[in-house]
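Only one protein chain is missing from this complex, and each of the others stays in its spot.
Here is subunit A:
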Amino acid sequence: MNFNFDEDQRSLGETVAAVLADDAQLLAPDPVEAGTSKAWEALAELGLFSLLVPEDLGGAGFSLIDVSLAIEALGAGLAPPGIASTLVVTELLSRYGSDQLKARWLPGIATGELHAALAIQEVGSGPDPLSMRTAFVANGLSGTKMLVDGGSEADLFLVLAGSADGPAVVVIDAKADGVSCRAHDGLDPSSALAEVTFDNVAVGDDDILGGAAAADAVATLQDLGATVAAGMQIGIAARVLDISVEYAKVRVQFGQPIGAFQGIKHVCADLAVAVESGRSAAYYAFWAVAEDAPDRARAASMAKAYCGEVARDGCNRATQIHGGMGFTWELALHRYMRRARILEQAFGNSDWHYDRVTEQTVLANGHATRDEAVSV
């Protein structure tokens, strides 16, 4: 047993952080301006998108654990969420795509030419990622998805959809007939969120991830997506803590740095504990998803539930610690708050995941789940 990241894994995280920190536009107070940053290109040049692609398809064949710290850095650096979504799509395609499907998409993804997006949430479906109305019948997929990050730029979508055989993850070419896209007007324009409508879009057998094991692909998407979002959430929390601690050291009131007041110091200490605890949860979830550990679902839900709360709390506390400055547009703390709120909605919110943690534990401890109990 070993909970340490190795030298290469740490250095990848640091490199991604450095590339993002170099991009002043990315951290601009105006989320619209931030949305036009060149982060994607810079990270593509670094080779980020090739890391999870298998070696025989032009990639580096890395595992999810290798990129965990890089994903945390994407969160901390406010990289557009479409970047992490593309990594999620890559991992799913690598694991569950047919040879033909992989050969069609992965080489282009590896070079950073192709953008991929995840189409999961719908109006009126609540926090459960699996409750959806989008469905495919007679090989035609129809439905409308919302909050698709990087939706307008995407070349392909991974769409969560119902079918006669249960939920499935379907790969759709963004240029296919019947696909249309509308940019949302909302909280975080830097996330490039869009509504995507599928109107009887043709689906080939090959486009369904996992084929006969479609349910596995769906479950993996749920856990993987939640874990990656949690990694970014804890990155945000860690960054706003750092910013707050620096401010508390230099802002003087009543003749001393405000960080000397216990009312501020203790808030920072509590946040530091929460950030470290969130990291423990997120790192373990990365491992559990990479290894398909028996407690994968529970680990992913723990991470998403807990890290989501820490990110939200961290952003609120950071604003408070900065006083009036925290409320300004220019300081751009609001960028983290906006992004944290967007990530909270992705792949199930904290409440939904806490419920799932309970469900998974009840099962693991050998008790009857809800449904069985009713029939008793």
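As a working rule, a contact is a pair of C-beta atoms (placed from the backbone, for glycine too) under 8 Å apart; a residue touches a chain by one contact, two chains touch by 3 or more; residues count from 1.
Convention: contacts and distances are computed from a predicted model.
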item: Protein name (UniProt record) of the chain left out of view, among "ABC transporter ATP-binding protein", "Acyl-CoA dehydrogenase FadE", "cytochrome-c oxidase" or "Biotin transport system permease protein"; value: "Acyl-CoA dehydrogenase FadE"
item: Options A:105, A:157, A:198 or A:354, residue touching the unrepresented chain; value: A:354
item: Interface with the unshown chain - residue positions in subunit A; value: 1-6, 9, 65, 245, 248-249, 256-257, 259-260, 262, 264-266, 268-270, 272-273, 276-277, 279-281, 283-284, 286-288, 291, 293, 302, 305-306, 351, 353-359, 361-362, 365, 367-368, 370, 373
